[in-house]
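In this view, the complex is presented without one of its protein chains, the others remaining in place.
Take a look at chain A:
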Amino acid sequence: MKKGVAITGMGIISSIGNSVEENFDSLLNEKLAITRIEHITTVHADIIKVGEIKKTNSELVDDLKLTAENNFSRTAMIGAYAAKQAVKNAGITSINEYRTGLISATSVGGMDMTEKHYYDYFTNPELVKYISCHDGGDVADKIAEELGIKGLVTTISTACSSAANSIMLGARLIKSGKLDRVIVGGTDALAKFTINGFKTLMILSDDYNKPFDNNRKGLNLGEAAAYLVLESDEVVEKQNKKVLARVSGYGNANDAFHQTASSENGDGAYLAMKKAFEVSGLKPSDIDYINVHGTATPNNDLSEGRAILRIYEDEKVPDFSSTKPFTGHTLAAAAAIEAVYSVLAIQNGVVYPNLNFETPMEEFDLKPHTSLKNKNIEHVLSNSFGFGGNCSTLIFSKS
C-alpha cells in the first residue's frame, strides 16, 4: 500500500448539521433532515422533499460577517462557511505561509440569485451586483477572498461527481509537488433551476429516498458544502500536524454511454473503482466500508450495484450504505460531504445505516447495511457519479 495524501482539516454545513460534530451526531442518532422546502417558492413544494440547510441567507450573511453591499450567492455563502471551518480545524493561521491552493466544485454556482432576480435586473439597479455572481468561478473567487488565498484557485463542474474530482485534483497537486497545501471540496445551494431540471428527468421521489431498495422511486435533492484541507508530508512533519486520514486512492472514468443515464453494467463506475485501487495499491478485500453513491434512482443503484459486484467478483462485498437518506443528494457537494463522513467513519470506527431500506433489489443479491455498526475501519471507498457519464471513486485510509 502506498502512503496517501494527508487530510488535516474538515468543515461542513448540510441539512443535518452546521459543523462536523453536528453532522456526525445526526449520523449516529439517525436524525435525517429530509423535509418540505422552506426557502424556495416552488409549485412543487407540496410534492417534493429536500435536504435543506435551515439557515436563511441573512443568517449566513451575519455568520460570515458580510457587509450589506455583498453579492454572495447562497452557494458561495455555505461554501465559505464550510471552508473557513476546515481551515480553522487544520490549525492554519497564516494561509499563504505555504503554497496554498483552493479547488472548489459546484454545479449551479450562483443560480440561486440569478433565478431570483433574472427579470428584475433592468428595473432595480441595486440588484445589478448579482449579475457577476452567476458563474461557477465566482464561488471559488469569493471563498478564496474570505480565506485570503493568493495562488492557484480553480473550480470543477462535472455534475454530481464534481467534489470527488476536486479532491482528486488536490491530491494530485500535492503528490506532484505543485502545492504544499490545498483546500478541496464543493458547494451547491438548492435552486428552482435544479429542482425543475431533475423533475423533468423524472428522477425526484415524492417520498423519502430509499437507496438500493427494490421499490425506490428516485432521489431527494439537498444542499450542502464541505471542504477538506490536504497537506504535503513535509508540511505535516514540519508543523507536527495531526493527520485525520489520508486520500490513498482516486480514479475517474467516463461511462461514454448516455448523457444522463448510467450503463447497465456500470462500466464507468467499474473503471473508476479499478483505477482507485491501482493508485492506492489496495485490493478490494482491503475495504471495510463503501459509502456508495446510492442516489436511490432506479438507474443509478442498479448500475452501481452491478459495478461493485464486478469489482468484487467472487469475494464478499464489504458493508456498504448510502448516506443520502440523511442529507438528500447534494449534487456537486455530495462527494465532499461524503468524504467528511468517510473520514469520520475511519476515525470513529462506524458504518452508517442505509436508512429507509426495506426490500432487496430483485436484480442481484446486495443488501446495504441498515443499522449503525461499530468496527475497526482502515479503508473506505466512496463513489460519486454524475451526468455526462462522469464516474469517480475515492479511497480514504487510516493514517
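Simple rule for what comes next: a contact is a pair of C-beta atoms (placed from the backbone, for glycine too) under 8 Å apart; a residue touches a chain by one contact, two chains touch by 3 or more; residues count from 1.
Simple rule for what comes next: contacts and distances are computed from a predicted model.
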{"item": "Choices \"Phosphate transport system ATP-binding protein\", \"Response regulator\", \"Branched-chain amino acid ABC transporter permease\" or \"3-oxoacyl-ACP synthase\" - which one is the UniProt name of the chain not shown", "value": "\"3-oxoacyl-ACP synthase\""}
{"item": "Identified contact with the non-displayed chain, of A:172, A:310 or A:369", "value": "A:172"}
{"item": "Residue of A:155, A:248, A:280 or A:382 touching the missing chain in the full complex", "value": "A:155"}
{"item": "Contact residue for the chain not shown (choose from A:268, A:284 or A:328)", "value": "A:268"}
{"item": "Residue touching the undisplayed chain, where the options are A:19, A:196 or A:299", "value": "A:196"}
{"item": "Residue among A:255, A:301 or A:319 touching the omitted chain", "value": "A:255"}
{"item": "Where the unshown chain meets chain A, residue by residue", "value": "42-44, 102, 106-107, 109, 111, 114-115, 118-119, 121-122, 128, 131-132, 134-138, 140-141, 144-145, 149-159, 165, 169, 172-173, 175-176, 178, 192-193, 196-197, 199-201, 252-260, 267-268, 271, 386-390"}
